[in-house]
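Below: the structure, in structure tokens.
One protein chain is absent from this view; the other protein chains keep their places.
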Amino acid sequence: MSFLTVDRLNQVYTDVYTNEHTVAIDDVSFTIPAGEFVSLIGPSGCGKTTVLNIVAGFVEATGGAVQLEGVPVAGPGPDRGVVFQDFALFPWKTVLANVAFGLKMNGVGKAERQATAQEMIDLVGLSGFERKFPHELSGGMRQRAAVARVLATEPSIMLMDEPFASVDAQTRRVLQQEVLRIWDLRRTTVLFVTHDVDEAVFMSDRVIVLSTRPSQVQADIRIPIERPRSWTDMHTNEDFVSIRRELMGMLGVEGAEVAP
Amino acid sequence: MTMTHKIRTRARVESAAWFLSPFVVLLAAWLVAIPALDVSPRTFPSAPAVWSALVDQTAAGELIPHVLSSLGRVFLGAGIAVAVGVPAGLLMGMSAALSTFFSPLLRFSVALAGIAWIPLATLWLGYGNGAVVFVVFNAVFFAIVYNSMLGVRQTGTSLLRAARSLGASRWQMFWEVYLPGALPNIVTGLRVGLGFAWRGLIAAEIIATSTGLGYTLFLARQYYETDVIILMMILIGVLWLVMDRLLLAPFERRTIQRWSGERKARA
Partner (left out) sequence: MSVQTTAKTSRPDPPRRTGTSAAARWRALRRRPLVTTLFPFAVVIAVWAVVAELGVFPSAFFVGPATVADSLLTSVQRGILPAYIVDSLTRLAVGTGVGLLVGVALGFLIGLNRHARRFSWPLLLFFQAIGDIAWLPIVIIWFGFSLTSVTVVIVYTVVFPLIISIVAGLDAIPTNLLRAASSLGASRWRMFWEVYVPGALPGLSSGVRTGLGYGWRALIAAEIIIGTSGVGFMMFDARRQGDVSHVFVGMAVLGVLWYMTDALVLAPLEKETVERWGLVEGIGR
């Protein structure tokens, strides 16, 4: 049964001064069943983040519909938790208060929300940093806090917008494995936007490839690699190597070889 | 090309109209409220009275000389301040020891600059032009020295190293690195300083001279000529808006915007 349905999405921007129309998203449809981890990749500027913003309710589409569990999406809400590339942690709140924020907004009592927030902080491995302010944390730790904040409200689906693009390469690998570990425990449905092919293949059950603007769904590829996955043996995994090569070809990166 | 041009122009006209519309509303309210509430001209003038004050003063040949003498003082005082203050600030900034030494003194002076100097200025230079120009000068001077110095100190270490390793002499460093690097700060300093200077000018003209906008403004108070007072206030506001919004703000935006990429790279 499909859980998230994106149906014939279309987005046209109109320049207020020149009245020129730019078609960002031409026609994008896909569905995600419950519990699946799906990545959305595509060349830069193809509108993958716009798709995510429409699903999140931040941007209203000029055409098409988004349904979550059969209910049309209208505006942002806690049923769709968003993890941002720039973390979007409240600088004036401690890690604990940031993680508890969603619960507070939804009227959960203080003791209960602190307990839940603490549980999430432990889950993402930030124990001991509860009282720190975001600017006192490294990029990787900030993103862990942002993930914890979303998990705390138990969303039906998690929307992740290039969440590891602002952290360094080593931390990125660690975080990718960490997110998979947490995801394995809870099996929340995930829509994951990235421009990194390796990341998409490593993390996902399915990879949806968008074409250049005006974008359409170019391919929808299932990743049959067994879980739990780890970077240590990924580059020798035949599925990984072949799917990676196939995707690189689609994105126009010809002659791409597997990095050592 | 001409099509987009036309659309651009229309957009500009539209935004100007939006900018002016609140003033039209205000003017209408003024025209209606004064007769409706039967306000005495000793409390607040009617709009036509202010208009005729403008016409009378201009016809009598009084207004223009006052405006010019005020503007002349600002340009003279600020001009000297920039000419002296920018090089002084840059040189201070180029030396770590000097900038550490002068930094607290300058912060103190910026806080004190302008109006607080009026008693001393009139004591030293007597009542008259000299004292007013001095007050303007000193309001701009400290702000611009401090900000020029700060601008040099904030120029990124890697930029300085790059310039040195490319073989820039000390003199070249000054012109090619320190001055352009500090320019956004210098303009900010000029804006802050002129903000203090403009207020200082009005205050000093009230206290210490017999020409200028501030003088006319305060003289009118003695005879309860509220129409002249409001006229002068409008003039003061319009002149400052023209200086700040049409000259300084675009200049500041341009320098900061043009180099903002560089600024970000430093941070």
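Chains here go by letter, A and B, matching the order in which they are written, and residues are numbered from 1 within each.
What we mean here is this: a residue touches a chain if its C-beta (ideal position, glycine included) is under 8 Å from a C-beta of that chain, and two chains touch if they have at least 3 such contacts.
What you are looking at is a predicted structure, and each value in this text was computed from that prediction instead of being measured.
J.: One chain isn't displayed here. Which of the visible ones does it touch?
T.: Those shown chains that the absent chain touches are A, B.
J.: Would you write out the residues of chain B that touch the absent chain, in ascending order?
T.: Residues touching the hidden chain, for chain B, are 18-23, 25-26, 42-43, 96, 99-105, 107-108, 111-112, 114-120, 122-124, 149-150, 153-154, 157, 160, 195-196, 198-200, 202-203, 206-207, 214, 217-218, 220-221, 224, 226, 229-230, 232-234, 236-238, 240-241, 244-245.
J.: Considering the whole complex, not just the chains shown, which residues of chain A touch the missing one?
T.: On the chain A side, contact with the omitted chain comes from 56-58, 75-78, 80-82, 84, 86, 88-92, 101-102, 105-106, 133-136, 149-150, 153.
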